[in-house]
Each structure stands twice: as structure tokens, then as C-alpha cells.
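The block that comes next holds chain A.
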Amino acid sequence: MSTMVDLRGVTKRFGAFTAVNDVSLEIASGEFLTLLGPSGCGKTTLLRLMAGFDAPTVGSVWIGGEDVTQLPPYRRPVNQVFQSYALFPHLTVGENVGFGLRMQQVGQAEAAARVAEALALVSLTGLDTRRPHQLSGGQRQRVALARALVCRPKVLLLDEPLSALDAKLRRAMQLELKRLQRQLGITFVFVTHDQEEALTMSDRIAIVNAGRIEQLGTAHEIYHRPATRFAADFVGQANLLEAQLLLQDAETVQVAVTGGLELSLPLAAWPVGATTALIAVRPEKVHVAKRRARSNFYASAANRFEARIEEEIFQGATDHLVIVTATGTRLGVVVANESAFGEIFHEGDRVYCALHADDLVVVRAD
Partner candidate 1 sequence: MKPLRLLLPALLALLVSAVAARAAGELNLFGWSEYIPQPVLDGFTKETGIKVNFETFASNEELLSKLVAGGGSYDLVQPSDYAAEVMIRQHLLSPLDPALLPNLKNLAPEFRQRPHDPAGRYTVPYMSGTVGIVVNTDRVKTPVRGYGDVFTPALKDRIVVLNDTREMVTWALYTLNLPINTITAENLARARPVVASWVKLVKVYDSDSPKTALLNGDVDVGVVWSGEAAILWKENKKFQYVIPAEGAHQFIDVLAIPANAKNKAAAHQLIDYILRPEVSVLISEAFPYTNPNLAARKLLSAEQLANPASYPPGHPKLETFRDIGKDAAAIDRLVTDLKSAQ
Partner candidate 2 sequence: MSAAPAVSDRSTPRWRAWLLLAPMVAWLTLFVVVPTAILIVYSFCERDEVGRVLFTFTLENYHRVLDPVYLWIFARSIGYAGLTTVICIAVGYPVAYCIGRAREEWRQRLLLLVMVPFWTSFLIRTYAWITILKQEGLLNGLLHQLSPTASPLDLLYTPTAVVIGLVYAYLPFMILPIYGSVEKLDGSLIEAAHDLGAGPLRVFSAVIIPLTLPGIAAGTLLVFVPAVGMFAITDLMGGARVPLIGNVIQNQFMQARDWPFGAALGAVFMALFAVTYWVMLKFGAGEEETPA
């Protein structure tokens, strides 16, 4: 796959504030890449640098193998879907969608055909004479999408396009966006602060924090092997444990984590020569049962320990527990609403816990 978007050592400063700090990022042609991070992390600035609304202070922006750093937005082969949709209130839906074609002086007949096609693509056929204010939020979103897609951009930039929709509609739109992207094969760069959205839609996710990309990888990689404390914390939930090296042999290391619980993990996962490290454990990776189980999983787990349920919050499909070991290590645990043996959990219950060595992920602390 060829590279479609290439940011090379890009830095953007606004006065004394550095919004983007030396970022290099290659996005493949036809890829769905999400820039995920909290507000103010620089993800929107990254998008604006691609769109051309801002010029980088240092570095260059390449799109489709061409250096576009000096090109204004209206000369770049990219189109954007805005967070507020930015539909022109004085134009009809049809005129909004046809705006880009009008600017490119596409012939009337062709433009009309392409507008109709774009509206059909987002299931808005027949609404072309409406005004934006006569549409629902979801419909406006689709118009914004059609308006950008009708220009056949090489890259479609989406700036939190779903944030104004209600939860149900948002989920439907996530799937629809993904379907459209596959169907059209256009490169999508999607900005969001919603980790679930990122996980659902993306081929790859770039975790952005304080102007830098902390981690770049597939949804699986990001979730299962977070590289930093921030990545582990921002995507999903994680128990973050300070680990102290106790013993080391040819294949494993033995560590004591916050609160005194002793755990073992593969030597390969441990940073070479380190005596301490930060370990992230996803709460659903801690297996609990009220009786000592004989399942394969339990038996194969490198770490087995007992604990007491200190807190239990029932959430329907899942049960959220806080357990405390005998030595006082506290762990958040997420289980299905009953154990594999049909047990129901209560505060104060004694539970047997198992934790696979592979599920202990050492993350960078910064």
C-alpha cells in the first residue's frame, strides 16, 4: 500500500504554545486512521495542518506524494467534514452538496448527476431542495458528508463529526461511515476524543497527547498492548501498578506490585536492566470465581491469588468489582454478570483470582 498522507517532522506553535510537537505520521492509501486524544491534545491542529487551514511552523505535509505545505486549502485534494457540519444556511441541500463542484467549475449536467449520486450514497435522495435548518442533526451530518465526498477527495478529514449526535444515532453513523469508507476506498482521517468510536471504526489509531503521537497501532494493539500510561488509561480502563523487581530467572521475572501482591511475568516483557516498572492490567483480564476452579484457564494462569470483594457495582451486562488481596493490593475487575459457574458476586465474598502473565503489560510511565 502506498502512502497517502505524510507528515514529516511537523511542529505547530501558536505564540508560546506548542500545539503539535515534532510529529511524523504516515497514513496509507485507503486507510481509516483515527487521531484519538483528549481535547486540547493537538489532534484537531493535526487535521487542520492536513486541510491547510494552518501552516506548520516546522516540517512539511505531503499528500498523494506531493508536498502541499505551501498550498492553500482550496488547492488541496482533501475535503473535510466539520464538527458543526458548517452547512451554508443560505443554500439548499442540493446547492450545499454541489458547492464544491461549482467552485471547480464542473459542468451543470455532470454536477447534477454527481450531487444526486452523493445524496443517494448518504440516503438523502429527494431532500435536495430543503434548507439545512429544516433537517435533523443526523441528516445535516449526512449532507456534510455528501458535500465533502462529492468532490472525490483523496483524503477525507473528519473533525469529530458525530459528537453532536445522540448515542444511538452515533453508533449507527459509525457503522455507516465505516461501510462508506470501505465502499469508496478513500483515505479517512478521523478525529475524536471518544475511544469507543475509535476502536469501532479505525484501521489504525494514533493516540495523541500534548502535541505528540504516543502510540500508533491497530485497535487490538492499542487496547491489548498500550505503550504508555496515558494510552492504557485513555483507551479502556486499566489497573496501573508500580512493580518492584524481586527475582529473575531465565524466562520469568517475579515482581511485587503496589500493595504487596507478588506477580510473575515473562522476562521478555520486562525492560532490560530495570528494577521498577509500571504495569497495566485490563480489569476484564483478572479472572475471579467464588470456588477454586479446575478449568484449564485457571490452571494455566501464572498468577493465582485470593482476594475479598470490597465493592460491587452491577451494570447489567457486566459487574464491576474492586477486590483487595490479603496484602492489600487493590484491583478493579470487570466480569460478566455472573461467573463461569453461575455464581453471583456480593461485597465481602472471598474470591479466587487468576491472571495470565501475558496480560501484564509494562507501559512507559511518562
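A few notes on this one:
Following the convention adopted for this analysis, a residue touches a chain if its C-beta (ideal position, glycine included) is under 8 Å from a C-beta of that chain, and two chains touch if they have at least 3 such contacts; residues count from 1.
A word on the picks: all candidates are chains of the complex that A comes from, given by their letters.
In this text the structure is predicted, and so the values were computed from the model without any measurement.
One candidate among 1 or 2 touches chain A in this complex; it is 2, while the rest do not. For chain A in complex with candidate 2, the touching residues are 51-53, 72-74, 78-80, 82-84, 86-90, 99-100, 102-104, 131, 133-134, 147-148, 151.
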